[in-house]
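Step one of this worksheet: look at the structure below.
One protein chain is absent from this view; the other protein chains keep their places.
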């Protein structure tokens, strides 16, 4: 079970400390991720030039690497950033978007994991299953599998890598290989708004900057996502207003009142 | 005249089959195109790395190439993707954004047409006129011409290339060089929301994946665009809420009820 007191402390700390959260993310997600980070009180920075990765990571409080729009040059930036995160001891989150859809994606994700040990790996079921070694058929960047299908693989992946693994889906699972926590909030319409998974990864980065453990950071980020998703889904009139209401819900997030809405 | 029964079948099939629609598109349009595709029931994937084009196109159901943000590296990805679309027999849509505004754009669009024969070419009047050989003065990415000005050129372009040509404007024209169909839906405020043309191309791709003919795919996509535009324009309070209402209208699109609103 989530420690509600610690959840409130982490939410308050994101607003108070405003962690500089450096995202190397895909171009689809950039604006919504920046807005989601601002809405919860963090300070986003989007940059991928290899030349400035060392300096940017050094002044940042967390790094998020999302492989949604890969190219040679971005991969170079990702590696330089991950290297710097290890060097400066900054927590970093890997979002292996579309792992399984191409060798380039699968291999890039695996290399980042092996060489620079992400603090948290956050993906959908298909992506986590691919990284855990399953030979599943990928369908682009959306998952073909339910999050529970990926739980065993996630536990194994966490145990081998030392990363916390966070699977998003109708039920979210967060595991460090030993413990497993679930978040049952959220609404199917969230899957009709692009980059919601990427946003979960961005928030996980912000929480990792202030939380006392990566496991709690991943858990609290998914709790915020799910509760804000519930609130927004109840107010929206379709997938367009869902995106707007979701950011409104994040910016109005009241950890004291909203903590009661977490379903586990 | 549009076959309303077939229109409803195509709309239902987009939701049922959720075609994986691979877009190489400009960075302005990426988020809205992903959201528009999700809203009509398709599954978007945005990628342009040449290294993964063959694999991504192979698992996709349609490809959309939009030359809005050209650079050397993206052009390499576009060519690899078009090559793969031909190889795997996948329908593909070309959006020649800004053709006429620079030699790079005009020549890239013409090369893609000549070498890899798009299933559908969808552009505004100025772009289609440039591709059809007119020496018009381009003004950036917005059209200086009305869609009717481009109809003769569109018919000739379709006849020569074998592509269906779809011109968006106050009246949309869809032609295969022989037949011409029109859609008269839509509202001027749509031109105040960026990437609406790009969105039309993205939806054309999704419809091309499920439709029995490219001509119907292009026609049905423009019908959905126009009707959703009408619905959204009646509800919005300005250009910002227009974008939100438009995605809401797509996600709430009821082919049974909305088909009656199509004006031809």
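Per-chain numbering from 1; labels A and B assigned in written order.
Just so we're on the same page, a residue touches a chain if its C-beta (ideal position, glycine included) is under 8 Å from a C-beta of that chain, and two chains touch if they have at least 3 such contacts.
From a predicted model like this one, the values you see are computed outputs, not experimental measurements.
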Residue among A:47, A:144 or A:264 touching the omitted chain: A:47
Touching the absent chain when the full complex is considered, from A:92, A:173, A:207 or A:246: A:246
Omitted-chain contact residue, chosen from B:132, B:193 or B:206: B:193
Residue numbers in subunit A that touch the chain omitted from display: 20, 22, 27, 30-31, 34-35, 38-39, 43-49, 51-52, 55-56, 59-60, 73, 77, 243-252
Residues of subunit B in contact with the chain not shown: 26-29, 31-32, 68-73, 98, 101-105, 138-142, 191-195, 236-241, 243-244
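Convention: only the chains that are shown with their structure count from here on.
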Mean-CA-position distance for subunit B and subunit A (Å): 32
